[in-house]
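The complex is shown incomplete by one protein chain, all other protein chains being positioned as in the whole.
After this line comes chain A, so read on.
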Amino acid sequence: MQGNIASAEGALAAGCTFFGGYPITPSTEVAEHMAARMPKIKGACFIQMEDEIASMAAIIGAAWTGARSMTATSGPGFSLMMENIGYAVMTETPCVIVNIQRGGPSTGQPTMAAQGDMMQVKFGSHGDYSIIALAPSSVQECFDLTAKAFNLADRFRTPVFLMADEVIGHMREKIEIPDSVEIVRPKTLAEGALPFAPGPDGVPGFAAFGTGRHIPVTGLTHDERGYPDTTNPARHESLVRRLISKIEDARHDIADYAIVNEEAEYVFVCYGAPVRTVREVVERFRIPDTGYLQLRIVWPFPEDLLSRFPKVKAFIVPEMNLGMMAREIERHVSVPVIPVSKIGGDLHTPEELVEAVRVAGGLL
């Protein structure tokens, strides 16, 4: 099965009943597969919107009816979605956005892989906020992490992103499809509770449109009733800080990762397609003193995981961008962080990573 199709199937397994999208290479197969599958599912809707702005708007509207909703895109479309992504954050709308990354800036390399949107996903919309982003490195993970994305979206009432890339999206591998996947729906808004009053975890209960709760949803700074209150500095600060802390405070709880060789001196930190080359180098070539940390959830950034390597002399970060997450790692550690950046569309070769370890050893 292809990664993009595995992602669509993972969404359907998780009960996604609304897909609004606009075609863009290399994510198109996600929409095409949804277009083929959803009309045969009772109550499900596939709609090809007029652009990515409308797609993002439509999945937010659908989410407020209680539907699990998703869209899929790539860099240029992702940029267009940014305003409404911020709206989803502010209104605490659970939804899933698949981004099959390609080479940028601009129209760049439509058919080639990249990981160039890793900072856009975190910071692309305006204002301060936090989001959750997952990064699959295999077709199996496309299925599993897409299904998981819906649970995280519902639990934290936030947009959740599947940050894959062209290599993973178009790769074909055998996968195991479980009979059923775990489904965690949002907490229900308690009787008499205000629609934006947070629970102990910082997340308000959810009531779908049509259930008689008369919820006014607005992207304006609002109080716990949902009423606009835009000129009160304290209101704005407490709202925005809560939107951030409900996710950041839970980052160690929601972290999803693999650690190999905690005794390593040279530790690769990786996510997405480069994970495959790292595994080859560490597990098959068995370069002495190397290990790795694979992040399946890159945002919120689980910085505690970096302290799991007591003997580390350097973190080596292969990315298909010019060192985006390497900079994030650098913020949290006192040993050298060595980016192995590669853009243009090709994956890192094992030799390039072996060379990076050798260079790291020489530098230290």
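The working rule: contacts are C-beta pairs under 8 Å (C-beta built on N, C-alpha and C of every residue); 3 or more make two chains touch, one makes a residue touch a chain; residues count from 1.
Going forward, contacts and distances are computed from a predicted model.
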Record-based protein name (UniProt) of the chain missing from this complex, from "Putative methanogenesis marker protein 6", "Formylmethanofuran dehydrogenase, subunit A", "3-isopropylmalate dehydratase, small subunit" or "2-oxoglutarate ferredoxin oxidoreductase, beta subunit": "2-oxoglutarate ferredoxin oxidoreductase, beta subunit"
Candidates A:Ala62, A:Ile132, A:Ala147 or A:Val357 - the one touching the absent chain: A:Ala62
Selected residue (touches chain absent from view) among A:Glu32, A:Glu83 or A:Glu283: A:Glu83
Residue of A:Ala11, A:Ala31 or A:Ala54 in touch with the missing chain, whole complex considered: A:Ala54
Chain not shown: contacting residue from A:Ser79, A:Thr218 or A:Ser245: A:Thr218
Residues belonging to chain A that touch the chain removed from view: 17-18, 20, 45, 47, 49-51, 53-55, 57-67, 69, 83-84, 87, 209-220, 227-228
